[in-house]
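Below is one structure; the comments refer to it alone.
Apart from one protein chain that is not included, each protein chain of the complex appears where it belongs.
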Amino acid sequence: MSVSTSPNFKENVHGALRDESLQRALGRLKTGFRDKRLAAIENLPEFEALRDQARDIKNHTLENLDHYLLTFEENVKANGGHVHWCADAEEARQVVAKICRDTNAKSVLKGKSMISEEIALNDFLEKQDLKVVETDLGEYIIQLRHEPPSHIIAPAIHVHKEEVADSFRETHKGRDPNRSLDEPRELLDEAREVMREHFFAADVGITGANFLIAETGTSVIVTNEGNGDLTQTLSRVHVAIASLEKVVPTLEDASSILRVLARSATGQEMSSYTTFSTGPRREGDLDGPEEYHVILLDNGRSNMLGTEFQDMLRCIRCAACMNHCPVYGAVGGHAYGWVYPGPMGSVLSPSLIGVDEAGHLPNASTFCGKCEEVCPMRIPLPKMMRHWREREFEKHLSPSSFRYGIKTWAFFASKPRLYRAVTGIASKVLAKMAGGKGRIAKLPLAGGWTDMRDFPAPEGKTFKELWAEKQAGKGDVK
Amino acid sequence: MSSASNSTSRDAILGRIRKSLGRTAGDSAPRDVTERLASPKPNAVVPKRAQITHDQQVALFEKMATSVNATVSMVVSDDDIPREVARFLAEHNLPARVKTSPDAAVSGLPWSDTALEVTAGIAGPEDAVSVTPSFAGVAETGSLMLRSGADTPYTLNMLPDTHIVVLKTSDMVGTYEEVWARLREKEGHGNMPRTFLWVTGPSRTGDIEQTMQLGAHGPRRLHIVLVDDKQKTK
Partner (left out) sequence: MTPSKPRVGLFVTCLVDMFRPTVGFSAVKLLEEAGCDVDVPMDQTCCGQPAFNSGDNASARKVAAPLIDMFADYDYVVAPSGSCAGMIKKHFPELFADDPAMAARVQALSDKTHELVSFLTDIMKVDSVPAEFDGKVTYHDSCSGLRELKVKQQPRKLLNSIKGLEISELSEPETCCGFGGTFCVKYPEISGKMVGDKTRDITETGAKTLLAGDLGCLMNMAGKLAREGSNVEVRHVAEVLADMTMAAPPIAGKEGE
């Protein structure tokens, strides 16, 4: 599995908030994603009904996951492909390595795949002396920078064009060192040229999958660049890596979910390329891969079925939750410390790498509910983050001072008379501390509050004290 | 290529799934599963925008395709296609060399009416312009449906800088669901071509500072030649 820095979330946050370049990049989420999504859904009156339909399709599939996976496997085989069931990351890596060995591969091309990030495939393959090239422009940029992605559909969203130019100058040798790389267009043209050479030399092409279709044994990728298509068509061997829950029953089911995917992700009505791949090249075909493999990865997902986290398996990785999350918008993807950032990651990461490792993530939410509001699959993300907090509380993973604080508060709050007395005193003490200024700039034991903002002072007496006085005045004490 | 560990994992994974779902191995699939697979139905909710007359669908297709940076022109007969291709290439100052799919629907057109140099086959690094047929057009998003096959190699869709697609108006439908119905009719239930590609505009990327650029790794230009074959089909 990919190494996590999630336990250092607070340190990561501290750095991210001071990273001006990152903050500038995060400022583009609104025009880059949110405004476009809004325009797209306003253009489709059936959008809400399509969300319900997409949710129902996935729920039905998850309730029958065993049957649909078996049907998928059967149909891949019938079309001359291979299916590899992998329980964990290590097994998936070994299977990919074996496919590469068996086919005498020297070079591996990659389409964008979050699962390959999850199982840290690139590092592993490079240690096997394979040359691995990411073909998605964003993934290529972060590969050159030796960084993990900071966003699940825009992996290099944190990188500025000047930084891309630096990476290109360093990597693309033998070109005019004085060439202009100031404009995104110039950068793209150079990447396109470089990538063409890789495409024609590829042995194994690895892609992810947005859907696996049981009815036909098909894997589907959704892309804008066309890199995934060239990866899987020009390579001798096509390997699609997908987690179990990517399966849907039929072509119609995939089509329905596709109607909410791009609109939620980039605000496009449909991505440029939606590619349905079934088996290896057919007899008489002039191009296409000679072998077709699907890696079906579990890596903890089967354990989520039947639990309060099952709904998370509806996720289609559109990234709407992180594009709209004020916490993601403040700190960016790397702060989360593992492959999946934002709200979907805050629910999924604890399932995959353990809540003791990723414990901060479900806590770092105000429960503002924006993620659930925009999730095309209607995943109740805040509710599931809260379920993780319950598990942390049960396992005594939350800080003891915090647990003690909650328990103490609950003790007082369940004893009304004592509570009234204590809050009555506290109100007056705090009001006195404010000394008529209406606020307190520094409050002992509340540094978390007063480091960032003043603490508004209470008026003086509590409402209940005043209410009781008023009722007494009326001679009507209750 | 199944290894021992693979089948062990298969059993273990399926075992965990069944346990979570309260099933045992050998349970037959519930009826709603078998029926869904045996006779897929169109989705209950589909965009109303595409539930219009055929002529309106053609107009909607053109509008949607244009909105995603494709260009569209209409000719009235197959014989006009080569001249339209030549016109488009000249207008954009593009090379007068074309690679078509071996499919007679495009390779068999009267190319000699033009000064274009035309060959048929797969696309290679040197091919700048391709002309391919299409299986269908979908009005709801202006998407082209392209299938791979011996006569329609896939690389023509993706490698050349300029991709020109011929679409007959009789192959225009409203929704994706109608495409699947047609495909099943042609190929038989459950059968798919090796690759079935939906193309909605030319290749693009927003990966550098979220600035939209056309022509990332696939075609920079997508030109659609609509052939109005209504008269013929009537």
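Labels A and B are assigned to the chains in the order they are written; within every chain, residues are numbered from 1.
Note that in this section contacts are C-beta pairs under 8 Å (C-beta built on N, C-alpha and C of every residue); 3 or more make two chains touch, one makes a residue touch a chain.
A quick note: this is a predicted structure, and the numbers were derived from the prediction, not measured.
S.K.: Could you tell me which shown chains are touched by the chain that is not displayed?
M.R.: Per the touch rule above, the missing chain touches A.
S.K.: Could you tell which one of A:His14, A:Lys106, A:Lys127 or A:Arg175 touches the chain left off the display?
M.R.: Of all options in A:His14, A:Lys106, A:Lys127 or A:Arg175, contact with the hidden chain holds for A:His14.
S.K.: Taking the entire complex into account, which one of A:Ile119, A:Val239, A:Val327 or A:Cys375 touches the absent chain?
M.R.: Answering carefully, the residue with contact to the hidden chain is A:Val327.
S.K.: Considering the whole complex, not just the chains shown, which residues of subunit A touch the missing one?
M.R.: Within subunit A, the residues touching the omitted chain are 10, 13-14, 17, 326-327, 330-331, 363-370, 372-373, 383, 386, 388-394, 398, 402-403, 406-407, 409-410, 412-414, 416, 419-420, 423, 426-427, 436-439, 441, 446-449, 451-459, 461-464, 466-468, 478.
Basically, only the chains that are shown with their structure count from here on.
S.K.: Residue numbers of subunit B touching subunit A in their complex, please.
M.R.: Listed in rising order, the residues are 1-3, 5-7, 9-10, 12-14, 16-23, 29-30, 32-33, 36-37, 40-49, 64, 67-68, 102, 121-122, 125, 141-143, 148-150, 153-155, 157-159, 175-177, 180, 183, 190-211, 213, 215-219.
S.K.: Show me the residue ranges of subunit A that touch subunit B in the complex, using the header's touch definition.
M.R.: 25, 28, 31-33, 44-46, 49-50, 52-53, 60, 63-71, 75, 79, 82, 84-87, 91, 95, 98-99, 102, 135-138, 141, 154-157, 160-161, 164, 184-185, 187-188, 192, 195-196, 199-200, 214-218, 224-227, 229-230, 233-234, 244, 249-253, 255-256, 258-259, 266, 268-288, 293, 296, 298, 302-303, 305-307
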